[in-house]
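Have a look at this one.
Up next is chain A:
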Amino acid sequence: MQYVPNIRIVEMPCSGTIDHRVLLQAFEDGADGVFVAGCMEGDCHFQKGNYRARKRVNAVKKLLDEIGLGGERLEMYNLSAAMGPRFAEIANEMTERVRRLGPSPLKKQSAGTMEKEGDVA
Partner candidate 1 sequence: MIIAQQKPIKDIAEMIADCKKVLLVGCAGCVTVCLAGGEKETEILAAALRIMRRLQDNPLETVTYVATRQCDPEYIATMDNLVKDVDAIISLACGVGVQYIAERYHDKWVVPALDTKFIGGSKVHGVWEEKCGLCGDCVLHRTGGICPIIRCSKSILNGPCGGSQYGKCEISKDVDCAWQLIYDRMKALGRLDKLMEIQPPKDWSKSRDGGPRKAIREDVMIG
Partner candidate 2 sequence: MSMIVAAQLDPAFRDELAEKMKSLDFANCLACGMCTAGCAFSDLHPDNDPRKMLRKVILGMREEILKDPFIWYCTMCERCTIECPMCVNIAAVTRTIRGNFRTDSPGFLQKVVDDTIKSGNQMDVQPDEYLETLEWLQEELQAELDDPAYRIPLDVEGADFLFGFNAREVKYYPNELQNILKIFYAAGANYTLSTKKWDATNLALFSGRDDDFWKITGPMLQEVVRLKAKELVVTECGHAFRSVRWGYRTFWKGPQFPIRSILEVLDEWIQQGRIKLDPARNPEPVTLHDPCNLVRKEGVVEPQRRVLKAAVMDFREMWPNSRWNYCCGAGGGALAMPEYTEQRLIKARRKVDQLLATGAKIVAIPCHNCMDQFNDLNKHYKLGMKMEHVCSIVERALVMPGKKPKA
């Protein structure tokens, strides 16, 4: 089972851990596309983690459309740990989509600075 090597993986205990800002940060840092892989709906060991993740991903997709980057660069998929071939399919599918959309427009311009005041959580 092979898939395209341009995928980088961040491990989480459950897709329910994902935060809107982490997704936006990835795009600001230069990612061309991001996808969140959660368990099959109804299979979540933690009951509803993957439902919350889908709601948050949809919210960020809407936001990306509004700000012009395009929600298509972000996607959520549901698959179980045993579905290796499916993960490969997703990786290839997502890479195809990003190639069609072209590199992230954010790459060209210099990035605005970002400071965060107050205690660091």
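Annotations
Following the convention adopted for this analysis, a residue touches a chain if its C-beta (ideal position, glycine included) is under 8 Å from a C-beta of that chain, and two chains touch if they have at least 3 such contacts; residues count from 1.
Quick note on selection: all candidates are chains of the complex that A comes from, given by their letters.
Just so it is clear, the structure is predicted and the values come from calculations on it, not from any experiment.
Chain contacts in this complex place chain A in touch with candidate 1, from the set 1 or 2. Contact residues on chain A toward candidate 1 in their complex (touch as defined above): 19-21, 24-25, 27-28, 63, 66-69, 105-106, 109-118, 121.
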